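Omission of a single protein chain aside, the complex is shown with its protein chains in their original locations.
Chain lettering (A, B and C) follows the sequence in which the chains are written, and residue indices restart at 1 in each chain.
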Amino acid sequence: MQSSRLEAFSDGVLAIIITIMVLELHAPDGPTLHDLWKGAGQSLLTYLLSFVYVGIYWNNHHHLFQVVSRVDGLVLWANLHLLFWLSLYPFTTSWMDAQDLARVPTIAYGVNLIGAAIAYSLLVLAIRRLPSGAHIGEVFGSDWKGKTSIALYAVGIALTFVVPWVGVVPYVAVALLWLIPDRRVERWLQRHDQVPTG
Amino acid sequence: MQSSRLEAFSDGVLAIIITIMVLELHAPDGPTLHDLWKGAGQSLLTYLLSFVYVGIYWNNHHHLFQVVSRVDGLVLWANLHLLFWLSLYPFTTSWMDAQDLARVPTIAYGVNLIGAAIAYSLLVLAIRRLPSGAHIGEVFGSDWKGKTSIALYAVGIALTFVVPWVGVVPYVAVALLWLIPDRRVERWLQRHDQVPTG
Amino acid sequence: MQSSRLEAFSDGVLAIIITIMVLELHAPDGPTLHDLWKGAGQSLLTYLLSFVYVGIYWNNHHHLFQVVSRVDGLVLWANLHLLFWLSLYPFTTSWMDAQDLARVPTIAYGVNLIGAAIAYSLLVLAIRRLPSGAHIGEVFGSDWKGKTSIALYAVGIALTFVVPWVGVVPYVAVALLWLIPDRRVERWLQRHDQVPTG
Partner (left out) sequence: MQSSRLEAFSDGVLAIIITIMVLELHAPDGPTLHDLWKGAGQSLLTYLLSFVYVGIYWNNHHHLFQVVSRVDGLVLWANLHLLFWLSLYPFTTSWMDAQDLARVPTIAYGVNLIGAAIAYSLLVLAIRRLPSGAHIGEVFGSDWKGKTSIALYAVGIALTFVVPWVGVVPYVAVALLWLIPDRRVERWLQRHDQVPTG
């Protein structure tokens, strides 16, 4: 099976996830800057964080399927599994935000981030099994970024037991780590001179 | 007419259905695990169930249109009819959840599931009429899975008259039945060595 | 310019319009059939009506762009104009529904329907100007369906001045009129044996 429709569906789901989080941004009750900060300041920051995360996943997903063009049923489900975890971002973001970065909601957000990261790794594994995915290892190497991210999420969860809001620091660090564009796929495509057709 | 735009539109609708159900997941009122469980535990489970259902339909829809590439007006309407039933999932899910799996809402959810299953069968029939859909029977065989599902939904509805929440058990069984990837389309495509162009 | 991205964007907007109307379907307050009917019965019917309308526009839009493949800036704006009117459906539907088919909201719904119908006609005119749209007249003939629809909407608005809810009858009639699949495009494509490339 070709991967084009899987990509289109994932694009749709990611586009909606990224956008419905805006629905949680309620217009402040008053007309002053103070109202804006009090009513929506923290929400805007957590929205920005989750926007960046979904953006990162879209970016990685896009890169991943640049080098695979045929998929099977297991990959479809591994992809849906990833989308499930990502679809919980609006929920955990809004809980963490409404509870002012309290311990348990911040842990829940971290668990959500780890869940998505693991689901992404499983998706990569599901693709590697395929004949057309054999060069995935060659393209992405040891995937130190993915492993570091999961470790940082775990550090974040551990830190919430010291001071709850400090747990967010490693989460932000992971986002920054991925914001630096990943040139591995582009370099590989250049070396191979064209989009592989599986 | 080519089926590509029908697929794109269906992807859009399914992506939105799967995602707006998250809007029904309200952030719990307090910051503890107990609040999470009390405020959103059951909602998370019903969300998961409906997510899996929509995922199954997307998967099957995707497989179905792998083997058909030209459609007519009747197929367009049969497809919209299916999307209509699926679009009611967020509504019936949220009612069943808000009423804690009471009898009538659980029946309503089951009726919704049966409605979608029948609409899917009608879509398959509408496609079979087409010259390019003649091999559908060859690919999908007797469709025992589809027939078993409808029977299980009916069993679920009947069970709610004994103990309301028990009706959910067959609904979950159907979801598990379909989670096992369906290799029929892949096998057929392999035997025929390429995507048919109708 | 090619029309493919215009189609994809329109698909996205229509998919969202058709789906967010479900968000107006609030779960009934109690667990009985009576609650369902009282709390959501009429909403389900108006939802069905608007779902069918958006489905009709998607269908017609799909047929229209089967015979045009290149567009210009004016067509892009004529298309956005149509999408604007369609995007108001959730708003007018929900007002008419909340006010139990009172006179002014039912007129507002009718005005919305007429607005969309006129916007669609303007889109067809914008396409006819193009070299690749010259055969539109040949395909769609005198467009008696489009003209009849606008007349029926006007009749509906007039009838609300007699008995408000009676105005909905012609609206439903228009929906039924279009539900009968339109074979004109298919016949034309068959005669010309392939998708025109304009």
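Everything that follows uses one rule, which is that contacts are C-beta pairs under 8 Å (C-beta built on N, C-alpha and C of every residue); 3 or more make two chains touch, one makes a residue touch a chain.
All values derive from a computational prediction rather than experimental measurement.
In the complete complex, the residue from A:A8, A:V111, A:A154 or A:V172 that touches the missing chain is A:A8.
Of C:L48, C:L74, C:L125 or C:A158, it is C:L74 that touches the chain left out of the display. Residue positions on subunit A in contact with the hidden chain: 7-8, 11-12, 14-16, 18-20, 22-23, 25, 27-28, 30-33, 35-36, 40, 48, 51, 55, 58-59, 62-63, 66, 179, 181-183, 185-186, 189, 195, in rising order. Mapped onto subunit C, the footprint of the missing chain covers residues 1-2, 5-6, 8-9, 12-13, 15-17, 20, 23, 72-74, 76-77, 80, 83-84, 87-88, 90-91, 94-95, 97-99, 102-105, 108.
To be clear about the criterion, only the chains that are shown with their structure count from here on.
One inter-chain figure worth recording: subunit B and subunit C are separated by 26 Å, centre to centre, where each centre is the mean of the chain's CA atoms. With centres defined as mean CA coordinates, subunit C is found 37 Å away from subunit A.
Shown for subunit B are the residues in touch with two or more other chains, namely 8, 12, 15-16, 20, 23.
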